[in-house]
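Only one protein chain is missing from this complex, and each of the others stays in its spot.
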Amino acid sequence: MNEVIVPQRELNEECGIIGIKSKQKKALAYDIYFGLFALQHRGQESAGIAVSYEKRKIYYFKKMGLVSDVFEEETLNAFPDGDCAIGHVRYSTTGSSNVVNAQPVVFYGRFGRMAIAHNGNIINCDSLKSAMMKKGHVFQSSIDSEVIASLINLNSETCLLDGIIKTCSELEGAYSLVIMADDKLVAVRDRHGLKPLVIGKRGDDIVFASETCALDSLNAEFIRDIKPGEIVTVDENNNMTSTFMPNIERHSCIFEYVYLARSDSSIDGRSVYDMRYDCGKYLAELYKIEADVVAGVPDSAIVAARAYSEMTGIPLVDALSKNRYVGRTFIQPSQSLRENGVRVKLNAIKNNINGKRLVLIDDSIVRGTTSKKIIKLLRDSGAKEVHMLIASPIVKYPCFFGVDMDSRDKLIGGYRSEEEICEIIGADSLHYLPIEYLIKAAKGNRCEYCAACFDGNYPIEVDKYNCGKFVLEI
Amino acid sequence: MNEVIVPQRELNEECGIIGIKSKQKKALAYDIYFGLFALQHRGQESAGIAVSYEKRKIYYFKKMGLVSDVFEEETLNAFPDGDCAIGHVRYSTTGSSNVVNAQPVVFYGRFGRMAIAHNGNIINCDSLKSAMMKKGHVFQSSIDSEVIASLINLNSETCLLDGIIKTCSELEGAYSLVIMADDKLVAVRDRHGLKPLVIGKRGDDIVFASETCALDSLNAEFIRDIKPGEIVTVDENNNMTSTFMPNIERHSCIFEYVYLARSDSSIDGRSVYDMRYDCGKYLAELYKIEADVVAGVPDSAIVAARAYSEMTGIPLVDALSKNRYVGRTFIQPSQSLRENGVRVKLNAIKNNINGKRLVLIDDSIVRGTTSKKIIKLLRDSGAKEVHMLIASPIVKYPCFFGVDMDSRDKLIGGYRSEEEICEIIGADSLHYLPIEYLIKAAKGNRCEYCAACFDGNYPIEVDKYNCGKFVLEI
Amino acid sequence: MNEVIVPQRELNEECGIIGIKSKQKKALAYDIYFGLFALQHRGQESAGIAVSYEKRKIYYFKKMGLVSDVFEEETLNAFPDGDCAIGHVRYSTTGSSNVVNAQPVVFYGRFGRMAIAHNGNIINCDSLKSAMMKKGHVFQSSIDSEVIASLINLNSETCLLDGIIKTCSELEGAYSLVIMADDKLVAVRDRHGLKPLVIGKRGDDIVFASETCALDSLNAEFIRDIKPGEIVTVDENNNMTSTFMPNIERHSCIFEYVYLARSDSSIDGRSVYDMRYDCGKYLAELYKIEADVVAGVPDSAIVAARAYSEMTGIPLVDALSKNRYVGRTFIQPSQSLRENGVRVKLNAIKNNINGKRLVLIDDSIVRGTTSKKIIKLLRDSGAKEVHMLIASPIVKYPCFFGVDMDSRDKLIGGYRSEEEICEIIGADSLHYLPIEYLIKAAKGNRCEYCAACFDGNYPIEVDKYNCGKFVLEI
Partner (left out) sequence: MNEVIVPQRELNEECGIIGIKSKQKKALAYDIYFGLFALQHRGQESAGIAVSYEKRKIYYFKKMGLVSDVFEEETLNAFPDGDCAIGHVRYSTTGSSNVVNAQPVVFYGRFGRMAIAHNGNIINCDSLKSAMMKKGHVFQSSIDSEVIASLINLNSETCLLDGIIKTCSELEGAYSLVIMADDKLVAVRDRHGLKPLVIGKRGDDIVFASETCALDSLNAEFIRDIKPGEIVTVDENNNMTSTFMPNIERHSCIFEYVYLARSDSSIDGRSVYDMRYDCGKYLAELYKIEADVVAGVPDSAIVAARAYSEMTGIPLVDALSKNRYVGRTFIQPSQSLRENGVRVKLNAIKNNINGKRLVLIDDSIVRGTTSKKIIKLLRDSGAKEVHMLIASPIVKYPCFFGVDMDSRDKLIGGYRSEEEICEIIGADSLHYLPIEYLIKAAKGNRCEYCAACFDGNYPIEVDKYNCGKFVLEI
């Protein structure tokens, strides 16, 4: 009778990156390790650390698994002290769990050893790779980072920075990079600023990271966001200089605020927590619902639900309890057990919803399967009505810049209206936040954001490129 | 400059137990597995499942680790279908990670194979053990469950139920038991009802579990709590009968509501979530504080903070963000890194507290080290004032009934006043919830609860027994 | 066309045991570890070490696997220094890989902690166990050692030694024991002396072990064999005293010489190597064969082949090469691959046998499947004739005293003559060594040996007992 509730995380960010440059040699592997912990939500499939310890010598270790599984104490202790280090966590969309696809990518070229960590997706990667292969180069993995690394090396005729600048002019797509080479640490953000990247300081140490929460974990002070198209170089004496690419047009990913980033981070000067709060506030402005209680889907939509409650006066309750121990190794129940009904990951708190008309707020709906199961669970637990509010617009288009969303027809909103979606998921009513309110919550101008997953306006002409496995359907 | 914030879980419940009796043979190991997931918060050190599959044959597997680590798919598939099964998760206080101390305990006696799972602490265990040893019995572990099992066997001269009844009359202390023997499943709750134990139904199947959240995870319907001193027997035809011990005096553990149980469970008819909400409400009645915002320490004190906010009108914010990926294998930073400052498990959400006067609510303070670190973190992140409210009284006395609290002098409140504790943890003010309000929130009479950790009124004369490693200090 | 050659080890000795008593505390776990290495051939399924370190405190660790897998460096380093230690390697015939069946068995009784390690098989174990169960005792495993341990404890009314003596008078079957209890180390050999057990000395330390090769591995000097029915006690001051059981009748297992023991050991004063050499010599006396070369099946029959060659003048060659890296984790090829032919464990050295008439010597034939495959391999590799000589008589009867031989009808010689066996394995001729020559090679009197697997004369009336899974068929 009852349905199974075993929700999967529906969206996957490709990566989290971090880099540290110090004046003296120290146990930087530990710093990177703690930083990667703070970025774990950006990728759970593999983790890696590379430390530069002698003139052009790099020690690195990477493996499939969570940061805590990959790095045991003896693994960390085996790292030499160093003055420069980078780290990476990755979520892979390829299904290939081969460690050859893990990062950082470490290679040896004409300027000695280099290491690179990448967050994003290069959409002209195949053509760049083909061109290099025609010249006789070989590749050992299927990841963009290896192409970027090889290209930087090939383009670095006199010095590395020239190579990076020239390479950036060839790359199309989303990329935030940290590159360790030639006694320097370089951080790069693509000309659209699609993926976040920030600068922090801890004493004399300079830290680059995908999100500010990684700076906090190291007790580093947040200095500023790296600007779209900016290349920041920290030299051997920890002097920091900036160069800019041509043709800069900011289009930061709005979905970082909606779902991807941690709520205690801030991106491009805007607190993720505050932005999510404002989304809830705008939902309250737009949608007055006759209801007894309001609740958020844990964890990311709780903030918006609180805002909604505060604005409307409808009491906030916890409707769902999340099991903190259900991780990646969780065994799926077989069909017979599913029918028997198993609610392992989420449970309803019956007393709070029994006989109540409920407003349920979620951050977004991608495939819709989880929403459907949650609504059924809440009804089975006594909710009289379930009105769903989504703190972002309908996801209608796939992302080509590093978020693992399916093709348009797999998206529940790909070709459907609010009403049609409402019927499928079984809600009493369903409303989405219009895009102008989302942008307003992010405190920016519409033109500064990439909201292509909502409106199809890709900042890059994606139909010019063979975009991976995705075929564009606009 | 900044301090390290790596809070440890300060209190540890000894165990969670579950048992299922079915009319037909089926894959009960999977049911127990999902049930143990729901009880994982009650013990993370070892997990075990035992399934009875043929007349008196038991297949079992137990190992150190989380449920998800102990039971991989092939381990679960190796279990035969059965009509009776029990499971156990354990937190050990002994430091001995020997699997010999894991449960269920399976043994072979005059009535064939039996298995037992135990939650609680038998305070006269040593004397019972000595008496049996004098008669020539041997023991292979240091856990109570082995003694209980041996004693039941020894006492079962004609039938098992007699043995159980006789044994219960000898045991002093806290115990909830599920026992699988002789084609029957038996559930026992000690005469004080110290530890919770509930009955559920799923079709014809009967389920016993420590908390109702485990019933929910199996889609089983909650029937009722097992009463203090009740022995419930489910026979081969799934008929359920009850027997009662003499001298029943209910003294349910109040700390289950405060901290141990999951908020989506209900104990002895009272919702844990609602009880915690009421504690927050009473704090608001008692303590009016000039503050800008109120926040709860995640996860267990968020509910009380919401109640406080709703009653006082002081806005609720998230002050702290918890890293969901920091688990048991987390490597502690070395001293030099600590001093450098690492905030891995908790981070402050600065925007919400910067320049603000903050009311911070926690469920309890045991050793006080975490509170001190959290307050420092909040101040470093800009909080102008930090007023701490605790949703329970001062913890002054150790527990002898299954909660791992230190000896009285290790408890920050063991011999100190509110004012003294406030100074140590560095708060601007500190207030605890008086015990009468706590009892009121639990909707019971004072005499029905064991609140000995707060008031020293142990329901059993603990000084008559050599209570483990603890020396009573009242 | 060619057959698969993946020989399994056909016979399995149950266990190897070792014990050390020192005057001072030291890292005895390491000594036991090295000793167990030397005894690894006696059991590859589990390994365990127990160290007594404080008055009646025992630290132990046991696990499924080879000695080198069970004991990693940190596991060994975790052992405290101690003045007494025992160890055990086990081959299990039960198929149950549950660690609960591993040894040493450690238990707590009226004389404090004790630990016991056992080699052999108690044939009246079931009735002893039943009797104890009737008195209300429970058991947690299916191994003899737990029964012996419980019985010793039960029988020890005034002191441990009395308990051991009384227990030995009740045990029927084969047992060599090392027992650590009450500041003493005790070694016991059953009244038939079925299983070997020796005494060694290293400085002041006293060492007991199943074979002399374990003494050598510790650089301990061989003192003497423990006599049948002897109980040797080493007290807290390392004084050694002997007691004897009544009704001693020596019947040492002749199969230890044939196959089980390592060739560099000596048993009851007779070198295993020399005994095997003599068996080859007697084969030469008895069987003159027209052949070009003689070879032994590696490793245990090489010695006999050399003797045969030296006596007959027929040149000795290596006919078979053994892959040293094929261990327990070796994956069996699927049927299609088998048919394709895989010779992974053994290979023929063609040059040595091509076109030759070969005498092939093996120590024994149990099930006969390996012999058949080897002969086929040799013929396929060019051998013109293969004449097989076996350095022991036909195995006709199962062993009830600790060697894992199948029931009589699974033994190729169970009901067959030399000629019939010869035809099945495909040899040109086949001859066994008569039992009187085997006894002569062991330099003893017929009545001093148990050769029941060859002649059916069990030293104990086995049909009085329900001998495990075996039904006696004489």
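We just call them A, B and C in the order they show up, numbering each chain from 1.
Keep this in mind: a contact is a pair of C-beta atoms (placed from the backbone, for glycine too) under 8 Å apart; a residue touches a chain by one contact, two chains touch by 3 or more.
It should be emphasised that the depicted structure is a prediction, and the values quoted were computed from it without experimental measurement.
By the touch rule given at the top, the unshown chain touches A, C in the complete complex. The hidden chain makes contact, of the residues C:Ile199, C:Leu218, C:Leu389 or C:Leu430, with C:Leu218. Only one residue in the set C:Asn101, C:Ser210, C:Thr233 or C:Ser263 touches the chain that does not appear here, and it is C:Ser263. Contact with the chain not shown here comes from a single listed residue; of C:Val99, C:Ile223, C:Val344 or C:Ile439, that residue is C:Val344. From the set A:Ile123, A:Ala149, A:Val188 or A:Cys253, the residue in touch with the chain omitted from the display is A:Ala149, counting the whole complex.
For the chain left out of this panel, the touching residue among C:Ala27, C:Val99 or C:Ile223 is C:Ala27. In the full complex, chain A contacts the hidden chain through residues 99, 105-110, 133-134, 136-140, 149-150, 153-154.
Even with one chain removed from view, chain C keeps its contact list with that chain: residues 2, 27, 30-31, 33-34, 37-38, 40-41, 44, 66-69, 71-73, 76, 202, 213, 216-219, 262-264, 266, 271, 273-274, 299, 303, 306, 310, 315-316, 318, 321, 323-327, 329-331, 333-334, 336-337, 340-344, 347-349, 351-352.
Note that only the chains that are shown with their structure count from here on.
Averaging C-alpha coordinates per chain and comparing to chain B, the farthest chain turns out to be C.
A rotation of 180° superposes the C-alpha trace of chain A on that of chain C, rounded to the nearest 5.
In this assembly, the C-alpha centroid of chain A lies 36 Å from the C-alpha centroid of chain B. The centroid of the Cα atoms in chain A and the matching centroid in chain C are 61 Å apart. Work out the mean CA point of chain B and of chain C, and you get 49 Å between them. Contact of a single residue of chain C with at least two other chains is seen at no position.
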